[in-house]
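With one protein chain withheld, the remaining protein chains of the complex are depicted in position.
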Amino acid sequence: MADIVIDRVVKEFGSFRALQEVSLTVNDGEFVALLGPSGCGKTTLLRIIAGLETQSSGRVVIGGRDVSDLAPRKRRLAMVFQNYAVFPHMTVFENVAFGLRMQKASQADVRRKVERAAALLHIDGYLDRYPAKLSGGQRQRVAVARALAVEPAVLLMDEPLSNLDALLRLEMRTELKAVLREAGTTTIYVTHDQTEAMGLADRIAVMYGGKIDQIGSPLEIYATPATRFVGGFIGSPPMNFIKVRCAQGKAQIGAAVLPCPVAGGDIELGLRGEDASLTADGAGIPFDVRVVEPMGSHLLLTGSIDGQLARIVAPPTAKVDAGARVGLSVDPSRLTWIDSGTGRAMART
Amino acid sequence: MPARTSWIPYALIAPSVIFLGALFLVPLVQTVWLSVSAGDGLSLENYQRMAGDLNFSLAVSNTFLLTLVVVPIQVVLALAMATMVTKLDKGRDLVLWVLTIPLGISDLAAGLAWLALLQNTGYLNSALYALGLIPGPTGWLSQETPWSLFFAIAMAEVWRATAIVLVILIAGLQLIPKEFSEAAEIFGARPWTRFRRITLPLLKPSLQSALILRTVLAFEVFAVVYALGGRNFPVLAGEAYVWQNDNQNYGVAAAYAVLIMAISLAATAVYLRVLRTRPEQLP
Partner (left out) sequence: MTAATSKVLEPGRSTTLPSARRFLLWTGIVALLAWVLVPIYFVALGAFGGRLGVFRWPKSIWPTDLAIEPMMQFLTIEGVFNALINSLIAAGLTVLFSIALGAPAGYALARYTFRGQNAYRLLVLLTRAFPLAILALPLTVSFIRLGLYDTPFGVSLIHTVLALPFAALVTQSLFMGIPREYEEAAWVFGCTRFQAFMRVVLPLALPGLAATAIFAFVISWNEVFAASILTVRERTLTAYLLRILSESPLHYRFAGGFILIIPSVLFIFAVRRYLFAVWGIASK
């Protein structure tokens, strides 16, 4: 077991800066998800931790050992790849045993550890098969078993579920969480899927444009996004951003008046679709509904507030028609106020 | 890509670069040098001797004629073969194997195979005799019958080297998604139109490489000609061989070599220009 310290890591590809001074500490046994859209640098960061990519500057310290200049094989970690990278010319057993064989473990040791990892991931039935005969989900299990068999101090996972179909992904996610909890391995998990990150991680680092925008528990990230990007990226529907003008500490939208964190000037109001509720009498923030989508568990209303696009979640039984104007009430403590210039959230009052 | 080990790719390509430098680029320069040096200085003497040789103009015209006849036939035949093979649903692998056998056959062996067929007492004459068309063994491959000799050589070349065009075209056809043709069919295009408007344009890169490969090799043609007609049918590479081996005159042989290279390069340039595909037109 080990902690990971990423210290001001920079990665440049020619003149392009893929990572700009990223720092991150992952505690021993912690599960951290690197979440962000494609091209945000999350995979690059993971590959730098693995040693598959070399940082332009900065350090990577694993368990107190500076591994910045070490080859991948010397970093005592394991990795699960996006396309599994299960070797097609080896049986499942040999795949799972691969890392142990490279460590020159004894035959008995190999057998014992392979069997344990295989049992953990329920692939003990196919140890003699070749990967070509396995389904995507089974190959994924082999990849995870191979990583866990070496009992690594650190486990890196690069979008491991992205090639599975939706149902299988849900199933694997649950199972992965249970297995990793039991193993207690320090894990860094790269994903672009927020539900995966939310469901699995102790903490989420949201990355954007080669930087970590925010790091925190899933709930923190959801409830108190640090930037406009985080608010818009996390949650479904994404957070709504309404430009408002503050005067004397108050912002007025239609007939509704909200308390502002600044005295005056232009500012953005971040509002989660779930945090607004329809008022019975049509009072409050006016919302012009354009499209109503019944999603089963809720209604998704798309329309505009003060001429700006907004999506609101309403109870499935609500009676709303497209084209209607309804009123919304909000809890001021659940609002996020964003500085239009910097895109950063303002301190909460 | 890992930047840490940037010397690795250079170490990996270095042996082949050195090798190609020593055995491709150096001889290339040497050939040109040899062709323009005579006695103690630079001169075009070798070229003059080459051009003044009795066989020269015949070799040039024969080589060109052979290339102009053989290469188009090969392309058309290969296209026909490819189209037919794609229509097969049984035995496709076997048919393809047989059709590609000549790919592995040397031009010398091809010439000899056709010699068995076409020699005086060969199978062609036997068949013609049986049909009552000729009175007895007849020569087709002598100096007195230049056209039938030419025809025989062309046949042997088509027989031998259509396979390579076929393979390149089929490899190219595999890259064309079936959906294009199907979409055209839905919009009412008939098979010939689909072939002409969809398949052929998308096949252009493959056609280009097949044509370049075949044309360069056609200007090198040599052993087929020798096997069938000896020196009765002079060609450029054959003349180079004779000047080098029999006359021991390396300068004139080099002049022939330069001429062949110049023609090959020119042909390649023409194909690259005429059959160029803009990258944005590729699927």
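Per-chain residue numbering starts at 1, and chain names A and B are given in the order in which the chains are listed.
Please note the rule applied: contacts are C-beta pairs under 8 Å (C-beta built on N, C-alpha and C of every residue); 3 or more make two chains touch, one makes a residue touch a chain.
Since this is a predicted model, take the numbers as computed values, not measurements.
The chain not shown here is touched by just one of A:Q82, A:S277 or A:S329, and that residue is A:Q82.
Those residues of chain B that touch the chain absent from the view are 1, 5-6, 8-10, 12-13, 15-17, 19-20, 23-24, 27-28, 30-31, 33-34, 80-81, 84-89, 92-93, 95-117, 119, 121-123, 125-126, 129-130, 136-137, 159, 164, 167-168, 170-175, 178, 205-206, 209-210, 212-213, 216-217, 219-220, 222-223, 226-227, 230, 237, 240-241, 244-245, 250, 253-254, 257, 260-261, 264-265, 268.
The omitted chain makes contact with chain A at the following residues, 50-52, 71-73, 75, 77-79, 81-85, 87-89, 98-99, 102-103, 146, 150, 156.
Quick note on the criterion: only the chains that are shown with their structure count from here on.
For the pair chain A and chain B, the distance between mean C-alpha positions equals 59 Å.
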